[in-house]
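All protein chains of the complex are present and in place, except for one that has been dropped.
This part shows chain A:
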Amino acid sequence: MYQNIFNVSIFFIVFRETLEASVVVSVLLAFIKQGVGKSADDPTVYKKLVRHIWIGAGLGFLICLVVGGAFIGTWYTLGTDIWGASEDLWEGILSIIAAIIISIMGLALLRLNKMKEKWRVKIAKALEQSNIRGKGWFRHFTRKYAMAILPFITVLREGVEAIVFVGGVSISSSAKAFPLPVVCGLAAGSVVGYILYKGGDFMKIQYFLIVATCFLYLVASGLFSKGVWSFQNHEWVKAVGSDVSEEGDGPGSYDIRKNLWHVNCCNGETSGGWMIFNAILGWENSATYGSVISYNLYWLTLMMTVGLMLFKERHGHYPFLKFWTKKRNAAPLAQEEQKSPENEIQQFGSSDESRETKEALVSVV
């Protein structure tokens, strides 16, 4: 099955982290294009700053690869093969995890521009003129290489996050299912980041994102349904013993008490075209009450979540939580500033630069 060479969860984790990192890089590039750091005046400064950004990002990426490789390598040599006899059980668990990851990440895609804005603000604040703390060569160093340090730290942080998550979900996946999704995730994330940098027709991008997200959620709902199906199949195989595999698609290959429909053909686990149907939509030739109900519940939950998120966006708070939300927002934004690690970087620049930053902030598309 495709899961032997392509672990969906790993793909999505790497995709998301790469996306976020490439958003940061693209925003930075956009800023310096707009002239932050005196780059508008001097093309060599511009080129230097661009190089800084790429060196910082590249260095972070390299360290991630090394750390990641070492981590995953030791993980696999220490880990044992628990795939074995409870195949359906593991498949069920993995499917549900993948479905959850995709679900959480999916909606963020549609607010990609919002993500970009968030980063614009963060980076702008980081570049803002403010009280300079600390003295000496360290401050000088960070001032000079701020454009490299920022992407370096971002890429490093996103990368480590990715490694930890991937380690977690790959606990029972085969080592073969590793390289392909990582490469694909990196590629996909970089491509989307590049599109954002280039800007282009916002609406066209949004349509594309909507279609992609719909597709994503079809896959996720299918995965969720298949996860539940796998659990029920595991119980059945345990009850009957080894004979189930002999039954193919026929009577005895499924539990009649839990079955909602069954056709003696079109097996999504074994026959050609139907496997694609199975991979995309979660089609099973022998559906259980559990698999169908979970499919519908998944969509219902999604609809409710979207509804809630839209409500928040329109009104600034979740339904019935107006009072509580206002109370929370009263806490000063300074808390946010302190949380952000970028602020540990010494601020640099003059008031001129601060003005440039603000201009860049409002003018960057």
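Quick notes
By definition in this document, contacts are C-beta pairs under 8 Å (C-beta built on N, C-alpha and C of every residue); 3 or more make two chains touch, one makes a residue touch a chain; residues count from 1.
We take it that contacts and distances are computed from a predicted model.
Hidden chain, UniProt protein name from the list "Two-component response regulator", "Histone deacetylase", "Iron transport multicopper oxidase FET3" or "Non-structural maintenance of chromosomes element 1 homolog": "Iron transport multicopper oxidase FET3".
In the complete complex, the hidden chain is touched by one of A:Tyr197, A:Tyr217 or A:Phe231, namely A:Tyr217. Within the complete assembly, A:Val306 is the residue of A:Ile104, A:Val306 or A:Leu321 that touches the hidden chain. Looking at chain A, the residues touching the absent chain are 107, 110-111, 113-114, 117, 120-121, 124-125, 128-131, 206, 209-210, 213-214, 217-218, 221, 239-241, 243-244, 246-247, 250-253, 255-257, 260-263, 287, 292, 295-296, 299-300, 302-303, 306-307, 309-310, 313-314, 316, 333, 351, 354, 358, 361-362.
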